[in-house]
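Have a look at this one.
The other protein chains are all here in position, but one chain of the complex has been omitted.
This part shows chain A:
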Amino acid sequence: MSAARVGIVTFPGTLDDQDAARAVRLAGAEAVPLWHADRDLRGVDAVFLPGGFSYGDYLRCGAISRFAPLMDELIPAARGGLPVLGTCNGFQILCEAHLLPGALTRNAGLHYVCRDQRIRVENTDTAWTCEFAPGQEIVLPIKHGEGRYVADAATLAVLESEGRVVFRYAGGNPNGSLGDIAGITNEAGNIVGLMPHPEHAVEELTGAPSVDGRGFFTSILKRLVNA
């Protein structure tokens, strides 16, 4: 069969699209560029919303991107089950688009933080984490100024009770996220958003001193093959 096709979305100000495409290719899938201004998902099997400062993060991170023409296609497709991964700014956009609950606010320490962070995988039933072991600790870089996950108490209770907290920070919470939450999923488990960057942890030579990010891409490929 032909390789799985994973769309990589570029908004004005997206920065990690090249890294995302590389990670997808290294996993053996085809990376398909998707342009914010096109109302066209180009028939992809899954979508990766990479990090960056879309629209300069002006107004509020992700607030303008959610109105991009491409999102008119992506939002219903994601609700319909299309696997979608959002990292960093991509996570912020998913929250702004109400595909995931809650919001990402200014880090508690008020500084942008770039560091290699230990993360615990809490949910291995999603489209993007099925190749990890429950409770597995991995190392991924984080690099953000507004990654403090917040939601109201009722939402948090639902996320916790339904096992929808996919990742938690381990060895110290870098940004003050409630419940040490680093990433979450929707009810169906096809949409995952997280602040850390799996695409920066896929090669020995470059990026973080870890290749733990590969698990995201082997997970989605396995899911797509079995779908």
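By definition in this document, contacts are C-beta pairs under 8 Å (C-beta built on N, C-alpha and C of every residue); 3 or more make two chains touch, one makes a residue touch a chain; residues count from 1.
Operating definition for what follows: contacts and distances are computed from a predicted model.
A.B. asks: Per UniProt, what's the omitted chain called: "Phosphoribosylformylglycinamidine synthase subunit PurL", "Aspartyl/glutamyl-tRNA(Asn/Gln) amidotransferase subunit B", "Heme exporter protein C" or "ABC-2 type transport system ATP-binding protein"?
C.D. replies: Options "Phosphoribosylformylglycinamidine synthase subunit PurL", "Aspartyl/glutamyl-tRNA(Asn/Gln) amidotransferase subunit B", "Heme exporter protein C" or "ABC-2 type transport system ATP-binding protein" narrow down to "Phosphoribosylformylglycinamidine synthase subunit PurL" for the missing chain.
A.B. asks: Of A:5, A:66, A:143 or A:214, which residue touches the hidden chain?
C.D. replies: Of the candidates A:5, A:66, A:143 or A:214, A:143 is in touch with the missing chain.
A.B. asks: What does the interface between chain A and the hidden chain look like in terms of residue numbers?
C.D. replies: Residues 12-13, 15-16, 18-19, 22, 52-53, 55-58, 111-115, 141, 143, 145, 197, 199-200, 203, 205-208 of chain A touch the chain that is not shown.
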